[in-house]
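Note that one protein chain of the assembly has been removed; the remaining protein chains are unaltered in position.
Take a look at subunit A:
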C-alpha cells in the first residue's frame, strides 16, 4: 500500500497525502493551487474549457492526452505528467507556438474557452504532424467556442504546425520527464482518503479483484466521464472509489485471430484504432464518440459497465456478437454482451464482480455490417438512435443470420428480434427491409425526450435499415452528409 499520490505538475513533483477521493482536478488546480488559467465552463466534460494535458507512461513512451479536468478525480493523476495552460509560455515570456498561432489568427474573442483550446491544440501538436482539417476538427470536437465560429481556431491549428518541434521545451524534455515518471512508478496499491472517504488505485488485476471483493459496494471508476457527473451534478459522495487506470494489463488490445480482445481499460482512441480494422463504419462511429477529451479518458469497459441506454459501443458490439468476461476474485465467467443488460441502468454484474475483458469477433468473409449514429448535432453528441446491424447471407443471397442492435430505442441497448425474424430466410432486398421495418414497432416503444420524439426514433430506426440496404446493394449512391464515410465517397 502506498498512502500518497505523486505526479509531476510541470516540473514540480507534487505529493499528496490526504484528499477527498472525488476532488476534481479542476477544483484542485483553481482553488488549492490558485492556477486559474484552467476554466470551468460546464463541469460535465462537454465544453472543454477545463482541458489540461496529461502525460502517462505507456511502456517506454510518454503519451500526452487532452482530458477534462472538471470530471477527473485528483488522485487518478498518480504517475502522470500534468500540464496546464500556465506551463506553455517560456520563462522569458515567449509564447508557445500553439499560443502564438492563436494570437496571429485572432483565435480568441472573449477568451474564456481559449485555455482549453490551447491545451487541446498542444496535445495535437505534441502527438501529430500536419493533421488534416478533419483531424483538427476531431481533436477540437470537445471544445466549445461561442464567439469565433471556429474558423480562426482551425487556421491557428494549421499554422502552429510549422513550428520547430525539436526546439520545443516539452519535446526536448521528454527523456527527463520519462525518467522522472518511471522513478515514481510502482506496483503498490494506492490508498488515500480524507479521513472519511477512501480512494484505492490498484496496479494489478489481482489486486483489483481482491479490492473489489473486499469492497463490493465500491464505485469502480475508469475514465470517470460519467461517474464524474455523479459528483459534479448529482452531488453524490462516493465511498470508496476504486480506480482502474493504473492497471496496464487492463489496457491491452490484442488480435486473437478471429476476434479482438480488449482489456476493459482500453480507451476509446485505442478502441477506435482496433475496431477500424473490422469496418470503416466502426471507425466513423468511434470518431464521433464524445469529444477528444472523452475519447482519451473513456474506456470500453466503462462504456459497457455503465449500462447507459444510449452508449454507442454496446449496440455496435452486440451486433458484432461480442462476449464479456466478468471477473470476481479469481473466478471468471463469460456471457454474451447483450445478456449483460437487464433493465434500465441494471446489469448482470454481481457485487464484487468487474468487467475484465471484451471479446469482439471479426467479421467473417461476406458478412454485412453497418452502424449509424443519429444525433441532433453531428459531433460530440449523444445518440437519439444508434443502429448497428450484422447480416450473414447464404450462397443464394438469403439472410441466414441477423443481429440488429439499437441504442436509444429502449431502456437498454437491445436487439430487434422481430425485425431480425422478418429478415431471416429472405433475400436482402427492399421487400425484406420493408418487412423488417414493419416489425420494428413490435420490438420497440421508444420514448420522447429532449433528443428526439418517439415517432422520429421509430422512423429513423427503420430508415437506417434502408440506408444499410442501399450501402450494401448500390454503393455508388451517396448516403452520408458528413464524416469519414461521406469524405471517402466524395473522394
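Operating definition for what follows: contacts are C-beta pairs under 8 Å (C-beta built on N, C-alpha and C of every residue); 3 or more make two chains touch, one makes a residue touch a chain; residues count from 1.
One rule holds in what follows: contacts and distances are computed from a predicted model.
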item	value
From "Xanthine dehydrogenase molybdopterin binding subunit", "3-oxoadipate CoA-transferase", "Nitrogenase protein alpha chain" or "Protein-L-isoaspartate O-methyltransferase", the hidden chain's UniProt protein name	"Xanthine dehydrogenase molybdopterin binding subunit"
Of A:13, A:103, A:176 or A:249, the one touching the omitted chain in the full complex	A:103
Touching residue (missing chain; options A:5, A:43 or A:201)	A:43
Which residue of A:13, A:249, A:431 or A:482 touches the chain not shown here	A:482
Given A:141, A:319, A:391 or A:416, the one touching the chain that is not displayed	A:141
Contacts of subunit A with the absent chain, listed as residue ranges	27, 30, 34, 36-44, 46-47, 49, 84-86, 88-89, 95, 98-100, 102-104, 106-115, 118, 133, 136-138, 140-141, 143-154, 232-233, 235, 291, 372, 374-382, 384, 449-453, 456, 459-460, 463-464, 466-467, 470, 477-482, 486
